[in-house]
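With one protein chain removed, the remaining protein chains of the complex are shown where they sit.
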Amino acid sequence: MSTEPLIFEMGAPGRRAATLLEMDVPTRPLEDLVPAAALRQEDAPLPEVSEIEIVRHFTHLAERNFGVDSGFYPLGSCTMKYNPKLNEDMAALPGFARIHPLQDDATVQGAIELIYTLEQMLCEIAGMARVTVQPSAGAHGEITGLMIIKAYHESRGEGHRNVVLIPDSAHGTNPASATLADYEIREIRTDGRGGVDVEHLRELLDDKVAALMMTNPNTLGVFDENIVEIARLVHDAGGQLYYDGANANAILGLVRPGDTGFDVVHFNLHKTCSTPHGGGGPGAGPIGVAPHLVPFLPGPLPAKDADGTFHWRDAGPQSIGRVRANNGNFLVLVRAYTYIRFNGPDGLRRVSESAVLNANYLMHALKDLFTLPFDRTCMHEFVLSANQQKARGVTAMDIAKRLLDFGMYAPTVYFPLIVPEAVMIEPTETETRETLDRFIAVMRQIDQESRENPELVTHAPHTTPVGRLDQTLAARKPRLRWSPGDAPRTSEKSVPVGVSR
Amino acid sequence: MSTEPLIFEMGAPGRRAATLLEMDVPTRPLEDLVPAAALRQEDAPLPEVSEIEIVRHFTHLAERNFGVDSGFYPLGSCTMKYNPKLNEDMAALPGFARIHPLQDDATVQGAIELIYTLEQMLCEIAGMARVTVQPSAGAHGEITGLMIIKAYHESRGEGHRNVVLIPDSAHGTNPASATLADYEIREIRTDGRGGVDVEHLRELLDDKVAALMMTNPNTLGVFDENIVEIARLVHDAGGQLYYDGANANAILGLVRPGDTGFDVVHFNLHKTCSTPHGGGGPGAGPIGVAPHLVPFLPGPLPAKDADGTFHWRDAGPQSIGRVRANNGNFLVLVRAYTYIRFNGPDGLRRVSESAVLNANYLMHALKDLFTLPFDRTCMHEFVLSANQQKARGVTAMDIAKRLLDFGMYAPTVYFPLIVPEAVMIEPTETETRETLDRFIAVMRQIDQESRENPELVTHAPHTTPVGRLDQTLAARKPRLRWSPGDAPRTSEKSVPVGVSR
Amino acid sequence: MTYIPNTPAEQQAMLRTLGAETIEDLLGAIPAEARLPRPLDLPPAMSEPALRRHEMALAGKNLNLDEALCFLGAGSYDRLVPSVVAHLAKRSEFLTSYTPYQPEVSQGMLQATYEFQTMVCQITGMEIANASLYDGSTAVVEAALLALGPGGRGEVLVSRGVDPQYRATLATYAHARGFTLREIALENGATSTRDLHAHLGPNTKAVIVQQPNFFGVVEDMPALEGLAHTTKALFVAAITEPASLGVLAPPGAYNADIVAAEGSSLGNPIGYGGPALGLFAAKSDLMRRMPGRLVGETVDDRGQRGFVLTLQAREQQIRREKATSNICTNQALLAVFATVYLASLGKQGFRELGVQCVQRAHYAFDQLTAIPGVEPIFDRPFFDEFAVKLPKPVSKVNRTLAKHNIIGGYDLSRTYPELGKNAALFCVTEARTRDDIDQLVSALKEAVQ
Partner (left out) sequence: MTYIPNTPAEQQAMLRTLGAETIEDLLGAIPAEARLPRPLDLPPAMSEPALRRHEMALAGKNLNLDEALCFLGAGSYDRLVPSVVAHLAKRSEFLTSYTPYQPEVSQGMLQATYEFQTMVCQITGMEIANASLYDGSTAVVEAALLALGPGGRGEVLVSRGVDPQYRATLATYAHARGFTLREIALENGATSTRDLHAHLGPNTKAVIVQQPNFFGVVEDMPALEGLAHTTKALFVAAITEPASLGVLAPPGAYNADIVAAEGSSLGNPIGYGGPALGLFAAKSDLMRRMPGRLVGETVDDRGQRGFVLTLQAREQQIRREKATSNICTNQALLAVFATVYLASLGKQGFRELGVQCVQRAHYAFDQLTAIPGVEPIFDRPFFDEFAVKLPKPVSKVNRTLAKHNIIGGYDLSRTYPELGKNAALFCVTEARTRDDIDQLVSALKEAVQ
């Protein structure tokens, strides 16, 4: 496939696509309405292209992109499960997609009801007292939760608590969010079974500790057996327990974070509740809190009146305040609502059970050839180390690239940081056994190649529209936008591959 | 790209996707409701597949298909212009897509109004007295028109007229339709300028002749200069003149078939009015007739009452009767209506003018290397002969296949039948100059290849998901459906190409 | 207001390369007297947003099936369609492609069509099926034409239980093509074997019976088939409600020669009746006489499986006046919709579809006929439609129902005047819940008071 030009390299002066309404009001010279100094001097140099050019361009771009609908997407930590088409149709209903966030409550009863019900359902799933759907994604939920924890401590005169404990296996957003909430971070070691090192935790706990942030199962796919004790320890030290819900796909209907002692939980609806990830977003990161933290939630919150009507109610005086404009990523919430109502309680439980089964099935079939740092059953995902392959000159990254040649996306690599040459695999419950078997076969073949023909792997991918990209050049001499006169970056190596196109 | 399995080769017993409503009415054993003998003994052996398998399968199939949105589609006679997305959105409105054809007129006023207005607009475009939108496609329009002509002759006691004249350049549906209407066919030769040989026409005209069917511009892309005389001759002989509107994209706002003497006109809305062709259909083939033929139109026809309401009115006693159930391909009509209203009178004229310009632009740039059987300006399309290339061992078909390697669809080849090694090119008005220039460059390159490296062309395509297909095997040992136990047809040559996938 | 990308300035430059000054210079072949000397008298161009508003207003004048409860069938069915269907079938690679004349870049459509042909065989129990025809009515016409053979003379018998619109269409073609069409009478709502027997003769080329018939009645197809096949006639099963095949014996099981059906309710929008989807399946010995396109499996020059349009020698583009049919553009995209839909239901779901229709319709039948003055007209087994006599003219009753946002039954008085003014045909598909039906019952009670 040839490369696709930038849209700025297409078109011609005077071309255009969209038409606006015919001008039907009397007009006056712009300068009579707005001071000339405030007016734009030159039109924004947007492309001048026709509709057919736009359609073909973005169709070509789409063809150069791989989604869950294109094939297996075992990207650990990301829960790339099948995104139901029903969810899309519901989110596109004009009654949801075409309402203004500031309309009178009386004219958006259906929207508030949906949010209200979703909150209730999320409370039940997480075992929490109250949920807010305001946060836009997981990381936004994290900072919101930490701000709530901070407000809580302050309300108790413990504003001095300025430390957040984070396991070394944690996702990068956890420490980044803690910094953003003006906390210092103390990192906890992972123990020999892949869980929090309880001894180390004990050492780190003191009266500066505001909270411990953790996922469970954690990023190794391991359920922390000591969770109840950990919770006790943190609470005894006056800290709060924050649950990073990115891995909640493993626990639906099996474990409720609230029941195991967590005080704040965030959801990644775009992972657990199968709203599509859109090439990076949007998501939605509602958080649930235990009863003692409810007063600190951002507002407004939806309420149901005795007469069955719904309205937004302002948050109380202890609220941290809003964390964004309007009421959350509503159209993502619609998808999540649809997903939960479709599955029901038994369905959700089967989701997690099946996710666990699929992960163990893969892990079992691969652990003879790849190193398994913690040899125990996993939850919905697991981490392998490619250190044996590395010894043969084939890295985790090489394996990832080679997988692309087989029409699959790659697992997450080099994360979590504590596993060398980490290959983090999350098959999700929506994959067929045949797909898992094919993945196993391909992984075994790549291992074989790493012995017999390592170059095949280290030079992969071979069948993708572009080959490996020069990350160093991109970062050293950043080119972050097109400018007039820019010639495409190409290298001397540039020769047509195979038959011209 | 590997081949995609058949859906029957996927799945597993017990898998399924769609869910129906929960059963909420009391049920009785089926045998109590329907005699056992009338019941199905074994379930239809449809696939058992999950939703994700379906989604990926049809996504993969779509990736293996080329449409106008994928690139240039210069398929002569087919008018593969850009299909506006607005049309799709309008056709999907629940008020159009979700109405039942037998609803009371009072509850479908908008639908009848749309059809009524569309008929009026088509009358004006074609210069005819009345239109019916019942026919489902061009060929359906043809048979409908011929049945009307037959009824007309019969009404005048001229039922003996059993001959239809058809130029040798005509599309295959013309003679096929004439046979279907129980006519004999007499073929008229093409003259040295690509038009109807008027002398031959004179010879063939007699009192057996019911009609002359022709396109204008014809399939050579040539406007018949003698059209007025031809019309006079046919009418003088008591015949009727039928206009095959497949090429109407050349004449909008420039020429009206009715004004040049045609008695019946069909439209291919899926060509001229840019409704997408859907991989072969659906289309819509409304026909317009001159005043004397109105009584013979199929019914019902839409009418507007004095009070502004719309309703369906039965056809009169002379009507040929209906030619299909319900009222035509309504959702295609919605798209055509949208297209005409968007363009307006000036826009439509510009459509045809631009189609003519684009065609002449291409023809001009290619006629030095490819033989132009009739060297005169063309209308919206033109026909080249690849006889020079053929002499070098490269056929029209080879050229067509080679074009596919450049990310373009191929022109129509071997049609019209009267041009040896015909290559029939219709760029349409919606292509950019850049695209036309690229097509020219590629065609010139292929000519070059036919001199320097003919094998490259005769073995093309090289970059498509499959190579040239064995048509003989398909027809000799037809396999028209999958059956349990069928192994895919593959040949010994079958070896993975390049890197495995 | 244009989809023409090239600007006037670019067009001017293009003209110059042709040695022309204006586009008029290219139009010299058109005699002046043929030219339209004025602009077309059409409404002026509209911008996209203005047009969208205009059409939303037009569409808003129609009572749609998302707003109203539909109990109208009679050949078109309010069917539940899973969301996946349109998402996949409307992909632009399918939507904007032409007939797959270049198979190397059209494997998607070709394979989908091959799967469609297979599924049509699977649900009908027939050996082969084509890639689609315009609609059910013209599929029945094509069945008659195939049975009549080249020349097209002979007699076709059609049951009065066949959809009146289909019979009307047949009659139109019969007149033009010159074959004889005779109607077989009904007895108690089903095709009369006696009358069929009386009409059968050496000249009979086809016997066409609809299953379930227009009244929803389940015909005794084996008996009718047996009778028909006492002659050389082909036995044609017409089907307007393909959901019935989930539970009723498939035509293959009762030895039908041809199945001609309306398939649009398999996953396509009801769309005011069009575009529709003609299904055509047959015994394999009719293969080389089939109308319409056929996709077949083959191999490519690399040894891979692939699909092509095949047996084109039957078709107009090759055989011209000797073609088995004049069809060219067919209903390909609707076939893709149907394929995704049927895959989505699958083996279990397709059966369940049939079961739900039967059960819901019978519940409705029981509830409606329990209303005083509402009487069943026929005493026959039925699928998801049934005829009842109301105490008032159907048109009046329907007007009352409409006030409750209910689309009432089909008024049989125009097409079956022998049943009087008060005969209605109700349809209850899998889309109607118990609550929907109960709403109909109570509204009807009010309407007949």
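In order of appearance the chains are A, B and C, and numbering begins at 1 in each one.
In the analysis below, a residue touches a chain if its C-beta (ideal position, glycine included) is under 8 Å from a C-beta of that chain, and two chains touch if they have at least 3 such contacts.
Just so we're clear, the structure is a prediction, and the values are computed from it rather than from any experiment.
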(request) Among A:265, A:294, A:356 or A:386, single out the residue that touches the unshown chain. (result) A:356
(message) Just to verify: which one of A:73, A:152, A:242 or A:370 makes contact with the chain not shown?
(response) A:73
(request) Could I get the residues of chain C that touch the absent chain, sorted low to high? (result) 48-49, 52, 56, 66, 80, 82-83, 87, 92, 431
(request) By the contact definition given up top, give the residues of chain B that touch the hidden chain. (result) 12-15, 18-22, 49-53, 55, 59, 84-86, 88-89
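Rule of thumb we're sticking to: only the chains that are shown with their structure count from here on.
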(request) Go ahead and note the Å separation of the Cα centroids belonging to chain B and chain C. (result) 19
(request) List the centre-to-centre spacing of chain A and chain B in whole Å, with centres computed as mean CA coordinates. (result) 46
(request) With chain centres taken as the means of their Cα atoms, state the distance from chain A to chain C in Å. (result) 45
(message) Could you pull out the residues of chain A that touch at least 2 other chains?
(response) 12, 50-53, 55, 59, 84-85
(message) At least two partner chains per residue is the criterion; list those residues in chain C.
(response) 1, 3-6, 10, 46, 48, 82, 84, 87, 92
